[in-house]
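Below is one structure, written out as structure tokens; the observations come after it.
As you look at this complex, bear in mind that one protein chain is not there, while each of the others sits in place.
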Amino acid sequence: MTVRYTEDHEWITVDGDIATVGITAHAAEQLGDVVFVELPDVGKTVSKGDEFAVVESVKAASEVYAPVDGEVVEVNGDLEAEPAKVNEDAAGAGWFVKFKLSDTSQLDGLMDEAAYNAHIA
Amino acid sequence: MGMNTQGRPTRMAENIATGGYADTTSGSRGLEQAEPLIYERGSTEQTGVDLPEPKGTALRLGGLERKSVLGLPGLSEPETMRHYVRLSRKNYAIDLGLYPLGSCTMKHNPRLNEKVARMPGFADVHPLQPASTVQGAYEVIDLLAHWLKTLTGMPAVAMSPKAGAHGEFCGMMAIRAKLDADGQSHRRRVLVPESAHGTNPATAVQCGFVCDEIPADATGRVDMEAFKAKLGDDVAGIMLTNPNTCGLFERDIREIADLIHEAGGYFYCDGANFNAIVGRVRPGDLGVDAMHINLHKTFSTPHGGGGPGAGPTVLSEALAPFAPVPYTVHRNGVFEMVEHEGQSDGQPFGRMAAFHGQMGMFTRALTYMLSHGSDGLKQVADDAVLNANYIQARLKHVMTPAFEGTCMHEALFDDRFLKDTGVTTLDFAKAMIDEGYHPMTMYFPLVVHGAMLIEPTETESKSGLDRFIDTLEALAEAAKAGETARFQAAPVHAPTKRLDETRAARQPVLRWTPTESNEMEAAE
Partner (left out) sequence: MRYLPHTDTDRKAMLDAIGVASMDALFTDVPEAARLDGLIDLPKKQGELQVERAMAALSAKNISASSAPFFVGAGAYKHHIPSTVDHLIQRSEFLTAYTPYQPEISQGTLQTLFEFQTQVAQLTGMDVANASMYDGSTACAEAVMMAARVTRRMKGVLAGNVHPHYVEATKTLAKYSDVSIEVTEPGPGGLDALIAAIDEETACVVVQTPDVFGQLHDLRAISEAAHAKGALVIAAFTEVVSLGLVEAPGAMGADIAVGEGQSIGVGLNFGGPYVGLFACKDDRRFIRQMPGRLAGETVDADGRRGYVLTLSTREQHIRRDKATSNICTNAGLCSLAFTIHMTLLGEMGLTQLARINHETACDLADALGAIEGVDVINGAFFNEFAVRLPRPAAEVVDQLAKVGVLGGVPASRLFPGQFEDVLLVAATETNTLDDIAIFAKALAGVL
């Protein structure tokens, strides 16, 4: 599936009913060098719009919001030792969390790449 | 995610030419001496004190004698002196030059204050000595309290908070205690302007409140329509700084106070900017219920590299009964200290810290107040406001003031004048270091992009201001003329170049740790 984006600069890709979520390169650039990512516990359920993670750079801290309802099934353990991955590869190795989706129709309201690029222009 | 505007480079960008570092053999350069850590200099068997030999009597420690390693290095007195004198020379200081730091009020620290603080009757007395032996100390606290209440037009003051943020906590705790006592515990929402200092929301949360942000209007002041819309019967109060963090007097402050009171809430005022109005305006006349006063700002107690501060907090009639213990009272011709709730006629919300408050800062601040008097203090506010406006007026043709009109004791600029130059507020600030100035407050308040908040204070002379203005003018023009390399490499004249804050956060090294290669030498 293609990547979708939220207005709040999260990206989401889906494989079956598992969604992977991270923050966009644009957001990571605005944040500066990422120092720490506070990730949720596996098993936690979130609703769309809930804060599920906090990403910290040296000078800033930002909440990250769930783009969809779901249950956390995996978190990116690499980020503990290598938070720089978020800056280096926000869309790939810098992923944050995998959710098990409860309602795939929620994806329909999200932006595609063109719309997101227009949004941040 | 919540997009922030605070992220900025925290290490030198790649490929910036800093001019390198031409090392000398010794590592020292002229008057600047290289100085390693005490751990790299001293050893566990050196000492700079001469103590009598212990007698060797049997220990009565219940078997708890220390077995674990200490590893503390010692140095002789001459080496100690050199170590710290050398390090001191790597610091900027008020005595060296201007700190144009908005909201910090970096005024001259009078040396009479230091002399008085060291008088034995102040420096060498214990807080728990019998009251009869410390009447002069209680009287100092009482006299300072009198000056603070009179200058602010408030009936009561809590003297024990140990810093400004601690004073904020005191004021908000008093508000919370008052609301609970009146059966108004449902009031949990505190209104805080977006431009507020970070201590304000942090403090409100510590008192069990939630914060609701009020935006600023186009003039940089509280947006009155937005404010009114947020009133309700769950409002506990508002935390305002006045003059605000944009350096502007909140014109509608009386209306704000009245509306908050009508809505059933209380008005906390952050007194960080009191220097703009001391002797001229009394916060009590503006409807304030609680206000902390930073003695290390308006009242000249030294910043000491980061502390100590003191934050006595004035309180209105409504909040006075909830003031924390301890506090002084004058009964039957003597001063006493009320130290426990049971001894109080009021309903103190508790004790904030051990003992009675920052006596060392009280003596300094009182000395400062006695020196200035009411006439001198009014002149302080006048000259502080004059100096900031002079800077703004002389620089507005080349830098961009954030708001129209005159300011109070600090002038706020934003980074519009640097647009398309490739020079950021951060780069501009670092270039100021090369020019021999400590940078102004940068990226605060958050309501303006690339904020530069300049507060010269009243102790800056006109010639000092002129030299500063000329320097900033030249820097602004250099940035616009495209001299980006100079800004991006700055500072190059300071004891260090830009430091890698990213590395410091990603790989924290918070202490020296002994390793095989760096074990301190044991003496022969």
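The chains carry the letters A and B, assigned in the order they are written, with residues numbered from 1 in each.
By definition in this document, a residue touches a chain if its C-beta (ideal position, glycine included) is under 8 Å from a C-beta of that chain, and two chains touch if they have at least 3 such contacts.
Computed from a prediction, not measured in an experiment: that's the story for all the values here.
Of the options B:Met1, B:Leu75 or B:Val222, the residue whose C-beta touches the omitted chain is B:Leu75. Checked against the full complex, the one of B:Lys228, B:Arg254 or B:His449 touching the unshown chain is B:Arg254. Counting the whole complex, the residues of chain A in touch with the unshown chain are 35-36, 56-61.
Going forward, only the chains that are shown with their structure count from here on.
Centroids of chain A and chain B (each the mean of its C-alpha atoms) stand 37 Å apart. Per the touch definition, chain A reaches chain B in the complex via residues 8-10, 23, 27, 29-33, 35-36, 55, 57-65, 83-84. Across the complex, chain A is touched by residues 1-11, 443, 501-502, 504-506 of chain B.
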